[in-house]
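A single protein chain has been removed from this complex, and every other one stays in its place.
A, B and C are the chain letters, set down in written order, and residue numbers restart from 1 in every chain.
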Amino acid sequence: MGRIVVDVMLKPEILDPQGQAVRGALPRLGLDQFTDVRQGKRFVLSVDGEVTDEHLAKAREAAETLLSNPVIEDVVNVHELTSDEPEQAPITGAGA
Amino acid sequence: MGRIVVDVMLKPEILDPQGQAVRGALPRLGLDQFTDVRQGKRFVLSVDGEVTDEHLAKAREAAETLLSNPVIEDVVNVHELTSDEPEQAPITGAGA
Amino acid sequence: MSILDTVTQAAQTPDVQQPWADLGLKQDEYERIVAILGRRPTSAELAMYSVMWSEHCSYKSSKVHLKRFGDLPSETPLGKTLAGIGENAGVIDIGQGWAVTFKVESHNHPSYVEPYQGAATGIGGIVRDIMAMGARPIAVMDPLRFGAIDHPDTARVLPGVVRGVGGYGNSLGLPNIGGEIVFDECYQGNPLVNALCVGSLRHEDLHLANATGAGNKIVLFGAKTGGDGIGGVSILASETFDEGGPAKRPAVQVGDPFAEKVLIECCLDLYAAGVVEGIQDLGGAGLSCATSELASAGDGGMSIELDRVPLRDSTLSPEEILMSESQERMMAVVAPDKLDAFLEITGRWDVEAAVLGEVTEGDRLVVTWHGETIVDVPPRSVAHDGPVYERPIARPEWLDAVQADSSDSLPRPSDLGADLLALLASPNICDKSWVTNQYDRYVLGNTKRAMPHDSGVVRVDEETGLGVALSTDCNGRFGRLDPYAGAQLALAESYRNVATTGALPLAVTDCLNFGSPEDPAVMWQFQQAIGGLFDACLELGIPVTGGNVSFYNQTGETAIHPTPVVGVLGVIDDVATVVSSGFETKGEIVLLLGETRDELDGGEWAHALHGHLGGQPPRVDLKAEKALADFFVDAVRRGVLTSSHDLSDGGLAVTLAESAMTGGIGASVDLSPVLQRDGVDAFTALYSESTARALVTVRSEADLATVAGIAETHGVPIARLGSTDGDRLKVKDAFEVGLEEMRAAHTGTMRQYFG
Partner (left out) sequence: MKIGVVTFPGSLDDSDARRAVRIAGGEAVELWHGDADLRGVDAVVIPGGFSYGDYLRAGAIARFAPVMTEVITAAKGGLPVLGICNGFQILTESHLLPGSMIQNDHRKFLCQDQVLRVENASSAWTNGFEVDQEITVVLKNQDGQFVADEATLDRLEGEGQVAFRYVGGNPNGSSRDIAGITNERGNVVGLMPHPEHAVEEGFGPSLDGRTFFTSVLQQVVSA
């Protein structure tokens, strides 16, 4: 099974209340080195078998038509999720 | 200015209403090659100057304490956003 | 690097070409600005004038007509209005030291572009208007209109708008207590998203938008300013930028309801602490509007250091900062000795506040940017002395043909019950809980009545139960057949919806949604509608205290139906006395109030079952509406009614069905008293949309006698139809349908189209 990642972020000029809320909370955890936070969406699309160029083209189409709202969002990324990315082994979340 | 990406996904065993809705809508757009869709969150944290290991460590801490809830989510990715990633030039959204 | 266009420079370079046309100004308007200033405007001044003199802000096409509302007596049946047209929202005395303020506004075009954010910021904007009067917002309503229910674009627009209204309103903790959802092809390219907010205050808390007292500080507080909603003004910015041009400016505003909720609580704390002299919300035209309106309503001038505005985007030019429509911001006038207390309160709520300048002795609005003067204008010339147009008016040629095409020729149904089921399932009458269940109607704990009742009722004072009832209504089809009558019918329905609760109707707000004012036929419709509203308010003795005009609702050459949405507010001494619109128990006596005539033109039966629109709308009878309202005030106060529901879309048949479904109890009725008295047939009795009618129930013969007495006092015709019982609606000699069958028809439609 192959997987494709699509990342969508609010356009830089659009207000991001979500990112702002996170930005405001971080210093309370003693994390004050972050000057800005933006929050977007990450989609992982699965396909049967290997990821082909055709799959990627379709994913791009999905990204632009359904997964993002071009009035306020940009698709910043469409790429195959390769197994050497850390993704496969979550770096946290072992416990609960 | 440096930037760090944190990706958070719902744990595989947790139902993802948002992803399912996307999954259900794709075929209606003639996109039927995707067998599964999961939707997660992507955070972009900015720092002044270059991204250091210390920044990355703090970003990981933020990811694990605030940006994700280990009961339902996994942090799948914390990495510097390097300029050769497509991010810098949105692939859509020129107009609007 | 930007080159600053200062006042000095403007005086020295009179011949610089300025993009006034791109900013929507006409040549003569530009020349007037030059005449006012005695020189060419700076680019910042040009930006201010262009946006403040736009149709939206200056009401240049509607002003001459709207003026009429000012001629209405400014008294409500309870006394003087505390603030009227011209303020952010009208304020009405409701007794016991309490006042309420309410207003409806449109956010039509933004909601078509980006349904979620358009609707969300529509709610946000109207709530700030209410806050600006010194009130606590206590409820919202959302009159909405969409294209055909089965059009693919409706599937995009409606769910987004509803999520936006809910997403913003729910997050503010304001109950949604009513609204409308109307489908009609005429709104296909122009959905109407209107939003109403009502707030309450003690008389002494009334605040007005004026900047008085030289030396008082001008404080901007709330969200940071970004490049939102700048639109055409970016052209100016690009002129003043050397290289690279300005960053892209978003076409849509994005709302942050959390910021607004905090702003509400912060404002209320500021008012309670007595640290605010004057206050204004920031909405359309942003700082340009707030500064010029505050200064122009005040007694002096104002000076502003624009570089003190907290920015979200550091690349914004001064022109853009003046224009930005960033949401969730307010501007206050604060006495210097109260500034610390003011800032302490904003600090407690984590609300950013910046002192931008102060009220000055002079009579100029002066804006500086890094020490250089970029605006120096008489504030009134920006805020109030905009152009005024007497647009050409012409009665549309098509109207005679439309009025001649009555519904008389449509085939009458052989099965009256089948038509009821079809009507119950039709888009405009079907159950709207798919929408209204996405709205919080309980928050604040004062909601006595909300959906699906005729009006929303909220308690204002917990001690006494004093409260208000509100409804918004408009049938645009009636407006198309006759805009004068259409506006009166909208008012009559809203008035009646409020009256059925037993509330005394006090005041009107309106949102006049029309096509292009440059089309003489549209202007005629507009003038007619205003005339209709004016005459009706005069006769009913209630003032128009505020509202909004939305023009250019059209696709190509085709305008929407004239849609003057009318909101009526009534007061009720104790909300506990309000009864349900559903049947309460079995064995009660069912009564019809009012007279039925053969009036099906423009009604829901002709529309939904035959796609027909022609003829003359139902006759307006304001005396009868007033008599009905007086009846309800008495009857509800005396506690003799067990339910009440007005008759409107779909007539008696639909009202009976709704009361039965809401209450979960059927009824057996016999129409013969109505048929004999009013000389109509059963079909007409069931589906005619004659006005000034309502359905009520009473518990006993004794109560019936009381009710009959009250009806006689007020001259309201009354007919005994039958009684509540069982789980079917039985209309003698006409039809019988089960509650379940009706429910299935009624509740299936929205789910079928929207999931």
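Descriptive notes on the structure:
The criterion applied here is as follows: contacts are C-beta pairs under 8 Å (C-beta built on N, C-alpha and C of every residue); 3 or more make two chains touch, one makes a residue touch a chain.
Since we're looking at a predicted model, the values are computed, not measured.
When the full complex is taken into account, the listed residue touching the unshown chain is C:Asp350, out of C:Asp350, C:Asp681 or C:Glu736. Only one of the listed residues, C:Gln96, C:Gln438, C:Thr464 or C:Gln616, touches the absent chain: C:Gln438. Touch with the chain that is not drawn comes from one residue among C:Gly90, C:Pro115, C:Pro143 or C:Gly166, which is C:Gly166. Against the chain not shown here, chain A presents residues 17-18, 21-22, 24-25, 28-29, 39, 96.
Interface residues of chain B facing the missing partner chain: 10, 13-15, 17-18, 21, 66-67, 69, 71-72. Although one chain is not shown, part of chain C still touches it, namely residues 163, 166-167, 170-173, 256-259, 261-262, 348-350, 436-448, 459, 462, 575-576.
Everything that follows uses one rule, which is that only the chains that are shown with their structure count from here on.
Chain A and chain B have centres, each the mean of its CA atoms, that are 3 Å apart. Annotation for chain C: residues 251 touch two or more other chains. Shared contact sites, meaning residues of chain A that touch two or more other chains, fall at 11, 71-72.
Across the interface of their complex, chain A is touched by residues 113-114, 117, 223, 226-228, 247-254, 256, 258-259, 312-313, 326-327, 350 of chain C.
Chain A meets chain B in the complex at residues 1, 7-9, 11, 19, 22, 25-26, 29, 31, 33-48, 54-55, 58-68, 70-79, 85-87, 90-93, 95-96. Chain A meets chain C in the complex at residues 10-17, 20-21, 24, 69, 71-72.
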